[in-house]
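The complex appears here without one of its protein chains, the remainder shown in place.
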Amino acid sequence: MLSNLGNIFVIIALLISFILIFFSLREFKTNNNLIPGKIFKFSLIQLFFSISSFVILLIAYIFSDFSLVNVFENSHTNKPLFYKISGTWGNHEGSLLLWINILVLFSTLFLFINKNRDKNFKILTLLFQNILIVIFLIFLLINSNPFSKLFPIPLEGLGLNPILQDPALAIHPPLLYVGFVGSSIYFSAALAALISKIDSRSLAISIKPWVLVSWFFQTVGILVGSIWAYYELGWGGYWFWDPVENSSLMPWFVMTALLHSILVLERRIGLYSWVIVLSILTFTMSVTGTFLVRSGILNSVHTFASDPSRGLFILSFLMVMIFYSIFIFFKYAPKENKQFRMFSKESFIIANNWFMIFFLAVVLIGTLYPVFLDTITGSKISVGPPYYNLILAPFLIPLLFLMTSGPNYKWISSEVKSFFNLVLVVSVTLFLITFFLIQENSFLLNLILFFSIYLVTQTLFDLYESLKRRNINISRIISHLGFGLLIFFIYVNHIFSIENNFNLKLGETKKTTHHIIKFDNLEEQSVKNYKSIVGHFSISDLKTLKSKELKPEIRVYDKPITITYEASIKSNLFSDTYLTMSNISDTDIFNIKFQVKPFMNFIWISVLLLSLGGILNFFNREKNEKN
Amino acid sequence: MKNIISSLLLFFFITSVSYGNEDVTDQILKNLRCLVCQGQTVSDSNSEFALIIKSVVKDKIKEGKSEKEIYNFLSDKYGDWILLNPPLKKNSYVLWFLPYLLFILGAIFLFFLLKKPKIRP
Partner (left out) sequence: MKKIKYILISILFSFLFIILYLSLDNEKIYNTQDLIGKKISEVEINLFQSNRTINTKELTNNEFTVLNFWASWCGPCRDEHPNLVRLSKIKNLKLIGINFKDNKDNAKTFLKENGNPFDLLAEDKDGKNSINFGVYGIPETILIDSELRILKKYIGPLNIKEVNEIRKIVKK
């Protein structure tokens, strides 16, 4: 029943896409200046059917309808309701349907919200967006249909991978999808802008809110993913430079570059073609990331059941998309002969883009190089965290410096400013204090710390200034502040992290340099969908003599049978105490990983600040438009 | 030439390789891929393979072997796939130098964008 209904809805959505493509092609040729009402109506109907098909899948999951292969493979009646719901997008087929829903949602929203008067621009955006929708709907129907039927109907499902049964991971994919699938709308708009030749300011105004929204969701999505990795994977790390993580970071770099370039475009100073290239590149990177994650050509912690036929489809799509975009770009791109003054705000923004593209290139090279080397020469190498840290860390210094000084330069001017001012004095003082507290003797690390302090100090001064002048546009300040704090806390966290690995039996005690760890008790528990062994550990700090109780678990999930190691984390404002235990087979010895991770909460808060800046800008824009 | 470049690179960046107070064994284990796992490091894994590698690395440190000797030993036995920090050699020149090359190309491009005399005043 649900299966048929779902299929019918998807097919209706597909048909409406064809109708919309047909209408927009016809409208494009007429001289009529208004978009006919039927296009709006059809777009709404398309949204309705597309969302309904997703709701049907959701219902199938909630009521555990195992006549759907997809539900059978990824759900189980024993699962808590929350994870039944999140199971909908915890697999390839379901998430593809979610992906299509976002394409359709953004297409409709753009049509209704965008106030641009150029009819051709809007019609063409709708056209390109619907081409994307058609392609993905066809992919869904022929290769990855979540509504495929199963007969005879099994009584019980196979269950959801336990490491996906987690609140952070349940909301992580929708956030990321809004982020990088959302970038499709400015991809379409960029191509439409080229053909309809709208001017730079209208283009900037048209795509800015969408860039802001997708950037915000991408940032928060990455944050939630990191938090998940931190407490679920049980290694105490939050970023592993894993190919799947890199796939979410690559579009983020381009979005960030785009976010800055639009400011230049908005003021008609230039960068028209460049903004279009970035818009195309963002969605290209999103699709590339999807390809890398789902084709299974990479070895990653975050496995997605992979299948070469999917990879082939996404790759072909990517290829057609890129070649078509390049073709349109070269055919329609206007000639620009803009020159920029050296010490103007716009040249600092260009410098930002230079760094973002460089970061993108590093991550892209690091991720793809092993694949290419393997294909060409057959030898396998690994590119892990050391590579990225080694190459990227030194470049943080000039980036932080540019972020500090850039924003205070004026548009289209060439006024050189003196660096010696109060801010620098305060920063140096703060740095010296930090230096004596930390006693870190690495030159590079000290430089990074200094420049992040410098950025934070400068933005705090800016914040004070702008509050004094009642300037409500503080989004840049908040975001830059967030970034400065992020870098600062990442490195301080790195310097002060303590990690001890050792083996312990029940009742034994281990003394490390700063702590005493006592293995007090072992207890067995049985919960709805898993059994677990809980260890009781008491940790006492040798300095403060305070004691903490930590209870890590080893869980055995029954559907499917999987063992997970749950870290126990005691978090206070300044520091996290982190403990995982794992049993060594055939013995009564447990391997204990004990970590103290200072400032973890500050890292998360910094990223929140960073993203908050983006969303503030979004609301600001609304205000400005109304005035 | 190759040695000069790599030693220069090392001299400049060495600080970021060996920072912190982590002990050497742990640092090494973090730079090794657990071959039987999915994208985990040896340090983070408790698989049979990782446990043996851990104890072997500990033994080698006790024997007084240097970090580099241990990496060489393991890559000799398992190939470069086990090293998360790809060593600088013929098959990784592109990997290590392309990013810098691109950065410099970007700089040259920007230089012309900013410096060229204005066509229209």
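Each chain gets a letter, A and B, in the order it is written, and its residues are counted from 1.
Going forward, a residue touches a chain if its C-beta (ideal position, glycine included) is under 8 Å from a C-beta of that chain, and two chains touch if they have at least 3 such contacts.
Given the structure is predicted, the values throughout are model-derived calculations rather than measurements.
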{"item": "Among A:Phe82, A:Phe372 or A:Trp411, residue touching the chain not depicted", "value": "A:Phe372"}
{"item": "Which of A:Leu25, A:Met319 or A:Ile561 contacts the chain that the document leaves out", "value": "A:Met319"}
{"item": "Interface with the unshown chain - residue positions in chain B", "value": "35-36, 48-49, 52-53, 55-56, 59, 74, 76-81"}
{"item": "On chain A, residues whose C-beta touches the chain left out of the figure", "value": "291, 295-299, 308, 311-312, 315, 318-319, 322-323, 326, 330, 371-372, 374-376, 378-380"}
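Basically, only the chains that are shown with their structure count from here on.
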{"item": "Between chain B and chain A, distance of the C-alpha-averaged centres to the nearest whole Å", "value": "25"}
{"item": "Chain A-touching residues of chain B, taken from the complex the two chains share", "value": "12-13, 15-17, 19-22, 26, 30-31, 33, 38-41, 43-44, 46, 48, 51, 79-86, 91-92, 94-96, 98-99, 102-103, 106-107, 110, 113-120"}
{"item": "Complex contact set, residues of chain A against chain B", "value": "233-235, 237, 240, 242-243, 299-303, 337, 339-342, 347, 350-351, 354, 357-358, 361-362, 365-366, 369, 373, 377, 379-387, 389-391, 393-395, 440, 442-445, 494-495, 497-499, 501, 582, 584-585, 591"}
